[in-house]
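Comments concern the structure below.
Omission of a single protein chain aside, the complex is shown with its protein chains in their original locations.
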């Protein structure tokens, strides 16, 4: 039975670790807030008091952390993954971080004799719970093949998109599309409300036509109800859009809608709503329109 | 057998009329360019040389025309629908026009003893051919019930969204979301190309996650291939966004992304690409980025 | 001594009428709210109880009204200007209205034997009080020459920019630039505040370089102080941007920044701030940034 050290048991990481247990992996999880490990323990996994403890002796180390500095700290830090994982172990980072940091970490891992895959995910809390995440993996073919069983246990669409960092590049594109789609739904929703329409009915017909999307299916009802429990937090999506904008700028790609929605997500974050689900964009549109 | 007079046999109207024949309706079609009726005739319908001829004696008149002035002309004109349709007939307008014009026409029809439903559609050419359109209908409950059999023959999702004009309001929301979604896909695509990724693979994983959409499924391959045969023409989507912007302004709703994508669609149109499929937004993004 | 009938004695029209008196014109003013005429009367003009009374027997009729329907009503209405002005009189409209309405009114006036000049102004309340407005006049050369003495009495820069309607087209360009400039100053101001800088000092150096503008000189201090007494009201600038957007769309001109700032002005208006000075854009930016 493959042993997995799992670092980061939040909204996404928590249910992913549970799905690994259910798939037969021996999972030892660690989180800075120890109580976050309870769900994993109840499911049959173990809790570790430190990164070192979670990582020592495992075959696979999976990280699911908020941002580039977190992953860099956990992987490269004095008491971190590379200091304690055994040679030949596989490092799978499911966090959403900067592509260049993903490449830097893959190189550092290789120097220590570990393979690494950047494997950010899409699908939200629901996808994490159901094990139906879409996973965009970057790394060598060998590393991807090695990571495959673990990724299949948490995702439904698991695709090798290119070399180290490529997973993060595709994820940046994902976050750009997703933020924009949520904002478009938000604008359409406030527009329909302002015209006095039954938005439940209207969303049903929109979902059936060319305006249909996964975001509309999954977030539409909560947006209509103004229910913004995360889910995926504004603060993280704001961070992700910063990554996408930087990557677009470096590549000389013009993204007018991406840049516009990044300002709106930044507004939500600046207004203190970083802890809300990103579908709170509808609240911003409604307030801009003097309706809330 | 219900007799239908069908005005407007273009990219959308043509296959819709054929589907009505297949569903057992007796269809007489008219188009300003007569050759457009050939497909209908081959399918078992009849061609009429004028609106008057198409409309006289039918139970249902269905119009599928480019813009508000076209519909107003055909319905209210001297030799138009209201001048020739029998009292008690039902008028179904599947065009995308201004909500206020839809209401005006419904009133004019009512004065002549005809019921009217505004029933714009979404789903593109593919939806029209397959009979799987999403239809957002506005009008009285009685008028909608009367229109139902006709609409079911051309659509898969047929929903009564409110009183006269409401169908057009929902359609405006649909066009706002759709234009924005296409542009987001375009920006993501050029971004992925610039980073040297295999975009077929990348789109597959994006489609499986939260960035998935009907537009990505249906238009993604053509956008990757830069294949812009319509489909739905830029000029029409440009016109539709004008309707949406005006309706948003009148309702005091702020739509920053809608306004931004309207400028990009306007650019495509101004550059002489009004006849391309609206997915040509990707060409605009690529050119803005100096890549084509 | 030339007799002038002056319709519309608001923030702009009031001081303009006074300046006409000071320049030696015999001015009879009318406003829907009669008390607005007090200032004119104190300056030596006369108040009229109706448009008809203000207009009858005058050589020049000057209108300064909020929007296209107001001007059309006053000019074409049953008891309006064209019904009561004498043949050969000159009509000067200083309102900001749609270019096509300006052309329509000029034609209607010509049919009644009156010349007309569209002569919208820029310069704000301060320019109106000081008689230093910038005036962009459209009409025939003869009409402009006839209007010249009146316009010179209220403006410092009086320029004939083209045929009927041309004044309004240039004014639309003016309003586009001005709204955008105010918004840029607003963004820069909140940016400087957030970085803890002395904004009085910073604005002084900005004013001396390439970022300097009349808007920065005139509105900068009030924006720093968050003092939004009009001046020029948000509701009117919102209306004007609607004119500019429509005129750009009709001409196939892409105005991404114009469209973006129009959404922000629309937000201010929708939020109930239509009565504030348009420099209140800084309040919107500060609130979007969670700072107020």
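So that you can tell them apart, the chains are marked A, B and C in the order they are listed, and the count of residues begins at 1 in each.
In this section, contacts are C-beta pairs under 8 Å (C-beta built on N, C-alpha and C of every residue); 3 or more make two chains touch, one makes a residue touch a chain.
Predicted model, so just to flag it, every value in this text is computed and none were measured.
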Touch with the omitted chain, as defined above, among C:123, C:139 or C:242
C:123
Per the whole complex, from C:38, C:79, C:107 or C:198 the residue touching the absent chain is C:198
Touching the left-out chain: which of A:74, A:236, A:253 or A:281?
A:253
From the list C:66, C:162, C:221 or C:274, which touches the chain that is not on show?
C:162
So that we can see where the missing chain sits, which residues of subunit C does it touch?
99, 121-124, 127, 133-136, 156-157, 159-162, 166, 169-170, 172-174, 176-178, 180-181, 183-185, 187-188, 190-192, 194-198, 201-202, 204-206, 208-216, 218, 244, 247-248, 251-258, 260-261, 264, 285, 288-290
Residues belonging to subunit B that touch the chain removed from view
256, 260, 267, 270-272, 287-291
Across the whole complex, the chain not displayed is touched by subunit A residues 242, 245, 249, 252-256, 259-260, 262-263, 266-267, 269-270
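The rule is short, and it goes like this: only the chains that are shown with their structure count from here on.
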Roughly how far apart in rotation are subunit A and subunit C when fitted on CA atoms, stated in degrees to the nearest 5?
180
Same residues or different residues where subunit A meets subunit B? The copies count as same if more than half of the interface numbers are shared.
same
Mean of the CA atoms for each chain, then the mean for all of them together: which chain is nearest?
B
Subunit B and subunit C have mean C-alpha positions lying a whole-number Å distance apart equal to 41
Between subunit A and subunit C, what distance separates the C-alpha centroids? Give it in angstrom.
51
Could you please state the distance in Å, as a whole number, between where the Cα atoms of subunit A are centred and where those of subunit B are centred?
36
Contacts with two or more other chains occur in subunit A at residues 256, 260, 288-290
